[in-house]
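Just one protein chain is left out here, and the rest sit where they should.
The first chain written gets the first letter, and so on, giving A, B and C; residue counts start at 1 in each chain.
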Amino acid sequence: MSKRRPYVRSMDGWWRKNPFYVEYMIHECTALFVAAYAFVLLVGLVRLGQGEAAWNGWLDALRSPVSVAFHVVFLAVIAYHTYTWFVIMPITLPPIIIGGKTVGPGVITGGGLLAAVVVSLVMLALVWRIV
Amino acid sequence: MMKAGLKRSNAPIFWGLFGAGGMLSALFGPVLVFITGIAVPLGLLLPKGAMSYPKMQAFAQNFIGKSFIFAVIALFLWFAAHRIFHSLHEIGIHAGLGAKLICYGSAFASTVIAAYVLLVLGF
Amino acid sequence: MSENHKIIEIEVLRYNPESDDEPHLEVYKVPFSDDMSVLQGAQYIKDNFDGSLTFRWSCRMAICGSCGMMINGIPKLSCETFLRDYYPSRIRIEAMANFPIEKDLVVDLSGFIEKLESIQPYIIAKEPRTLEQGEYLQTPEEFNRYIQFTSCINCTLCYAACPQFGLNPDFIGPAAIALLHRYNMDSRDGAAAQRMELVASEEGVFNCSAVGYCSEVCPKHVDPANAVNINKTNAAKDYFLRFLSPKGGSK
Partner (left out) sequence: MEIFKADVVIVGGGGAGLRAAIAVAESDPALKIALVSKVYPMRSHTVAAEGGAAGVKKPSDSFDYHFHDTVGGGDWLCEQDVVEYFVEQAPVELTQLEHWGCPWSRTEDGHVNVRAFGGMKIERTWFAADKSGFHILHTLFQTSIKYPSIKRFDEHFCVDLLEEDGRCQGVVVIEMGTGEFSMIEAASVIIATGGAGRVFRESTLGGIVTGDGMALAYRHGVALRDMEFVQYHPTCMPVTGLLFTEACRGEGGFLVNKDGYRYLQDYGLGPLPDKPKNKYMELGPRDRLSQAFFFEQQKGRTIEHPTLGSVVHLDLRHLGEAHLRERLPLIYEMAETFMGLDPAKDPIPVRPGVHYTMGGIKVDGNCAASLPGLYAIGECSSVGIHGANRLGSNSLTELLVFGKVAGVAAAKNARSAAPGNSASLLKQAQAIEQRVMALKTRTGGTERIAGIRKEMAQTMEDGCGIYRMQDTMQATCDKLAELRERFKNISIDDKSSVWNTDWLTAIELDYQLDVAQSMAHSAINRKESRGAHQRLDGYELRDDVAFLKHSEAYYVAGGAPRIVLGDVKITKSQPAARAYGAAGEKADQERKESNV
């Protein structure tokens, strides 16, 4: 009879055991805020569908200090999501070869962040022009 | 030797929606929050009336605008649902089908609602 | 080794399946010199204090892949980690995380080996060639496509770094998938479609949530996370394309 008795360690609280995992869990949690913001937009869309008064009510609600405070938090967290999304991108993409050389991870992350900045500026410009 | 009895994962559907939503929210998330939640309500930077009813109604009736609104709401939620479902598993809440239904179910319901409203708003 | 030794405290997670219910920590005071690795610290304990201390090791030069352990909570090869970098603090060594502990620092690797075997880690020739025909030609581009993924030494530090493997031991995991990718990317091989069945299965790549720590701890810079994620894209393509073409994708 074999005397083997392999000991399986518990996974409880694994994410607290290493700073790398803590950061991972934080950036995973940004999803909660993305969801919350998407629900705010969904409510806005429903209100839009219900007519002008409903829509203005939603706009009023957005002006409340509580709402503004929430959105400031959303902005910070979602911006962090943007940052981590592009930091991870080099490991998720197949190698990009330009002119016989593989594009480095720094360039991919930098390119992604730059794209986010450009998108933001274009969006602001579009909204500006709409007026 | 290859294992026998492998079951194909249906994850690509959810993973695809997750990836698309993650990318969209990384690119557009911050600026949208800033516009809809901070700049417009506080009247910062952007002119007044940027999100007035007529403007938004026109935007939502325009095909591009409609698509954009739909993509943002639906994909943000599918992205979030996928991540939250995984995180629940990671912190040891293996609610299995229940958690799956809550996460992906709410994303699905929201998608249907968004689609319905956008259709009702007309073209 | 110089004679004026400093003393470092090494805390070891001990487990003897024949006498212990669960692992416990024991502290040893080890004289060391600046050139001593953590592995040599463990050897010192075995040679001088307790011959029953059990760990795997061999080459001492970070190529055989035997001596991985958790060193202050981080998966590392003990032969290329030096005591001087921890002194004067106490250093803690434990068996690699996410694997069952057999005894002291030795973990059960049989599951990993089975996974390695399951990915068909050999050339299944696209165009078979006889020895008389000589070698296959490979351009530098073809060579560079897979060479990085051949560097894996099977040390399994990436598994010790992967919480998804810890949570689901059936997950094929980083090193095995990196090796699978190595063969898929080799211009001599033509069996990527066969291997897709495993890649796309419930034990396959979609268990990965892109934590990325596997690539961080890899002592040979293989970047297994990249291999896994490239195969997610491949598996997703395969998933959808099989509806479009009768030949696209595996059954």
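Everything that follows uses one rule, which is that contacts are C-beta pairs under 8 Å (C-beta built on N, C-alpha and C of every residue); 3 or more make two chains touch, one makes a residue touch a chain.
Everything quoted here is computed from the prediction, not taken from an experiment.
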Here the chain that is not shown touches A, C
Touching the hidden chain, out of C:Ser66, C:Gln164 or C:Asn234, is C:Ser66
The one of C:Glu11, C:Glu26, C:Glu80 or C:Glu216 in touch with the missing chain is C:Glu80
Those residues of chain A that touch the unshown chain are 2-5
Across the whole complex, the chain not displayed is touched by chain C residues 1-2, 16-19, 33-35, 46-48, 50-52, 54-66, 80, 102-104, 106, 109, 113, 116-117, 120-123, 125, 129, 131, 134-140, 142-143, 146-147, 150-151, 153-154, 179, 183, 186, 188-189
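Going forward, only the chains that are shown with their structure count from here on.
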When centres are defined as mean Cα positions, the distance from chain A to chain C in whole Å is 31
Distance in whole angstrom between the CA centres of chain A and chain B is 11
Listed in rising order, chain A residues that touch 2 or more other chains are 11, 15, 28
Residues of chain C that touch at least two other chains are 163, 167, 209, 232
Residue set of chain C touching chain B in the complex reads 117-118, 120, 163, 167, 194-195, 197-198, 200-204, 206, 209, 232, 235-236, 239-240
In the complex, chain A touches chain B at residues 11-12, 15, 25, 28-29, 31-32, 34-35, 37-42, 44-46, 48-49, 52, 55-56, 59, 62-63, 67-68, 70-72, 74-75, 78-79, 81-82, 85-86, 112, 115-116, 119-120, 123-124, 127-128, 130-131
In the complex, the residues of chain B that touch chain C are 1-3, 6-9, 11-13, 15-16, 86, 89-90
